[in-house]
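Missing here is one protein chain; the remaining ones are kept as they sit in the complex.
This part shows chain A:
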Amino acid sequence: MDKDIKRLSLILLMAPFALWILLLIIIPHVGIFLLSLREKISYKEFTYGLGNYIEFLNEPIYWNTLLRTGSMSLLVTILALLIGFPVAYYIAKVARKKSKGALFLLCLLPLWVSELIRTFGWILLLRETGVVSGFLQTIGIIDQPVEFLYNDVTVIMGLVYTVMLFMIVPLVSTLDGMDDAMVEAGYNLGGSGFTVLRRIIIPYAMPGIVAGSIVVFMLAAGSYLTPILLGGKNSSWFTEQIYDQFITRYNWESGAAFGFLLLAFTSIVVWLGLRLTGQSLATTVAKD
């Protein structure tokens, strides 16, 4: 009797989660996968096969865009880590209890407005007649308006700004758990600041670093608005290709294939990253 009640409550507790996964994640993905195997021969004529995937391989524009998206997202991840780590260390270890909350809030603040508004903010700042260009002219560093928008550097900067919080939060939570005595012991044993960082702090923070990097990489590779609005004439982003296939070319079949390729590609990059750092999902993202 008691056992039955336990079982029932477990099933009831798990039901919403299982339904969510099944109805909103698994079934749509199966549908998209089947769609991606359908080839459009001509108007109202279809056959099944790997044609959409083969077309992706045969068309350099597509895989170049995917590689570009992947490498720029990696760069975003690295930059977010380099900037986020000191910030996270400060919040977790240096700042006093009272100011911790305020510092966290400052990191959170940009997420209170939508991605679109944030991107428009960058546009106002960086455009040729914008705030930054105007300021530099006033103080005499440049004598002509300079265009900062519409290039890859702007895209990377905009993305780093957007994803920063998702790097800082996991880092803070792992660093918080580190005993200060470990760092002190490192110094007592004659280690320099760099050695302590390399041999004690980084290995301890590794699960947080990997977890943050995975989230940030996925967010960057899957983002749409920021690269579209800040990017220049040549900067294609892979999500834009997917949108174009679905919406402007009415080619759902190849759009679905592209979606799956993006999923596969990012999964492989994450798997490689875990392999190279000797971590696994169980020790990082799913760490309790």
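We adopt the following convention: contacts are C-beta pairs under 8 Å (C-beta built on N, C-alpha and C of every residue); 3 or more make two chains touch, one makes a residue touch a chain; residues count from 1.
One rule holds in what follows: contacts and distances are computed from a predicted model.
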- Using the UniProt record as the reference, specify the protein name of the hidden chain from among "RNA polymerase sigma factor SigX", "Spermidine/putrescine-binding protein", "Alpha-ketoacid dehydrogenase subunit beta" or "Paraquat-inducible protein A". "Spermidine/putrescine-binding protein"
- Sole touch to the unshown chain from A:I228, A:L263 or A:L281: residue A:I228
- Of the residues A:Y204, A:F246 or A:F265, which one touches the chain left out of the display? A:F246
- Query: At which residues does chain A meet the chain that is not included here?
  - Reply: 42-44, 61, 64-65, 123, 127-129, 147, 149-150, 228-229, 232-234, 236, 241, 244-251
